[in-house]
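The other protein chains are all here in position, but one chain of the complex has been omitted.
Lettered A, B and C in written order, each chain numbered from 1.
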Amino acid sequence: MNKVFPTAQAALEGVLFDGMTIAAGGFGLCGIPELLIEAIFDAGTRNLTIASNNAGVDGFGLGILLATRQVKKMISSYVGENAEFMRQYLSGELELEFNPQGTLAERLRAGGAGIPGFYTRTGVGTVIAEGKEHKEFDGKTYILERGIVADLSIVKAWRGDPSGNLEFRKTARNFNPPAATAGKICVAEVEEIVPMGALDPDKIHLPGIYVHRMIQGEHEKRIENRTTRKKEAV
Amino acid sequence: MNKVFPTAQAALEGVLFDGMTIAAGGFGLCGIPELLIEAIFDAGTRNLTIASNNAGVDGFGLGILLATRQVKKMISSYVGENAEFMRQYLSGELELEFNPQGTLAERLRAGGAGIPGFYTRTGVGTVIAEGKEHKEFDGKTYILERGIVADLSIVKAWRGDPSGNLEFRKTARNFNPPAATAGKICVAEVEEIVPMGALDPDKIHLPGIYVHRMIQGEHEKRIENRTTRKKEAV
Amino acid sequence: MAEGQKGWDRNQMAARAALELRDGMYVNLGIGIPTLVANYIPAGVNVTLQSENGMLGMGPFPFEGEEDPDLINAGKQTITELPQTAYFDSAQSFAMIRGGKIAMAILGAMEVNQEGDLANWMIPGKLVKGMGGAMDLVAGVGRVVVVMDHTSKHGESKVLKHCTLPLTGKGVVDRIITNLGVLDVGHKGLHIVECADFVTEAELRAATEATIVD
Partner (left out) sequence: MAEGQKGWDRNQMAARAALELRDGMYVNLGIGIPTLVANYIPAGVNVTLQSENGMLGMGPFPFEGEEDPDLINAGKQTITELPQTAYFDSAQSFAMIRGGKIAMAILGAMEVNQEGDLANWMIPGKLVKGMGGAMDLVAGVGRVVVVMDHTSKHGESKVLKHCTLPLTGKGVVDRIITNLGVLDVGHKGLHIVECADFVTEAELRAATEATIVD
């Protein structure tokens, strides 16, 4: 069983279809599967439903799939940094299911963990709760949220071994592990594939069982909001 | 805020009370908070409800609290290695709530994650499902299981820093992270307290926010079932 | 800032909010003015900042040239780590938020009302940002402090009897810090905790649509 593929295109061969649901890792532009997104752009797959906290920016990340109108629906918590995303939503061209960020993360984890539904306080008394089952536990009201099972997960990690064990780096971990577990198929892109045994088994963030295919590639890793301080100021 | 205490007794001061619920880490005798269990034995706290996958063995681990009859009720998945546990249960001296192992782990995680209930297929059609809410999702039947919030968590880690960040070792991790999150107060025992900054922030298994008090101590780490192969046999 | 100017500016609001912090607290700071609170943590008060994108122990902005694209906060700003930093994934991050492990969140707001309702994520038909992690934070953390301008650009009160915008949370706000003062949410209405510099209680009441009791 070989999990390592030569290119993003090859790794996605046979798993893309119009109308599919994709769970994508990343927060803002941090830790996004930029190479796999480009390959989906090239493949031209349409009517996508994408569960991802954000939708990239104009011209980078998931933003490139919005520009081509390959996306039918987003399941996201934040659209603030993406003018085209907001425009398509406000004009009704794009469906948008707003999920609170923690609810989205938990829905992805639940979907991957065989949990079809869980109760949360998040969103009680807001539009998020409308149409959802309400239930009392110990005198407090909670709403039922559903696990998400996606046709495909696309995630980005720092390093991986050929068995699919993945290690993430700093806050680029974010949604990648829960998104990876939610897919029936998970394809991962990494900065470096290391030999078997090079990863410390105590320090693997995502065990290889979750990863079906993987590629190694060069990442732009664009910074969305560069903030610094001057050395003199310290 | 100092989280490091000199002894297990000192670390438990003011948090023990008769009738309390305790979530304990460990699987079999592997990764059990043996020093904190001894301190609870010494404190003589009674009518305990303990959520722990197993109950130690006669004379070690939670077994010592069974012998003194400090335990009113266990929430566990397996009693197979503990003769006194099985005897007290069969004679009706001890309440025992059997939980499937994965349900117990998820109940602890859920309790710590603000999730009062979740649905699972595990146990459907068995005595475990009796009296529990059943619900259909996408044509399959699931049962509702509740999150566990304990008065106290006791866990054992390999290394920790003074802010409470913990690292576990191999399969001694097991129930410790979910148990740690389930308690209103969590006390951890570690083999070594290392200086701040000595742990790689990407490789911390349990962030310090979950740990309120901690001790360093010598651990017996008894092996329950020593199995080996001969070098000649290879 | 000129001596005698009425009310607090953004930095003064942040400095006032920083007085809410207690030693040993784990705190989440929202985008905008709340982010500035980190600059005013009182001496001797050791707090750990959580960033909901997966980090405890958030450090200051990096020096120029030392930005790391893999190290950002929830506002997508480049930041740094500290000796106590721990990273984790988004599910774990919100597990600790939802599970009540974070003592306090300091958040911005568009509107707040006397029952502690908070609106800060959208203006229907006009502006959509999304709730991000705000709905989870207000539902989960121990104490919610809102920092906001007391009135809109048109002079209309944003501290209301009833919120007009879609809510972020219902009955979730504990304390409101504005450019005009500090108000607590009580069972029967708001209570004045203090007035901002050179703001009278009468002025604070006049700028507040919500009911202020005693």
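Worth pointing out:
In the analysis below, contacts are C-beta pairs under 8 Å (C-beta built on N, C-alpha and C of every residue); 3 or more make two chains touch, one makes a residue touch a chain.
Note that the structure is predicted; figures quoted are calculated from it, not measured.
Counting contacts over the entire complex, the absent chain touches A, B. Only one of B:38, B:151 or B:224 touches the chain withheld from this view, namely B:224. Within the whole complex, the absent chain has one touching residue among B:50, B:79, B:188 or B:204, and that is B:79. Listed by residue number, the positions of subunit A touching the unshown chain are 1, 109, 111-115, 161, 163, 165, 181, 196-197, 201-202, 204, 207-210. In the full complex, subunit B touches the omitted chain through residues 27-31, 53, 76-81, 86, 89-90, 98, 100-106, 108-109, 120-128, 158, 168-178, 205, 221-231.
Note that only the chains that are shown with their structure count from here on.
Judged by the touch criterion defined above, the protein chains are all mutually in contact, each touching every other. Between the CA-based centres of subunit B and subunit C the separation comes to 36 Å, rounded to the whole angstrom. Subunit C has residues 81, 87-88, 94-95, 97-98, 139-140 in contact with two or more other chains.
Within subunit B, the positions touching two or more other chains are listed as 113-115, 201-202.
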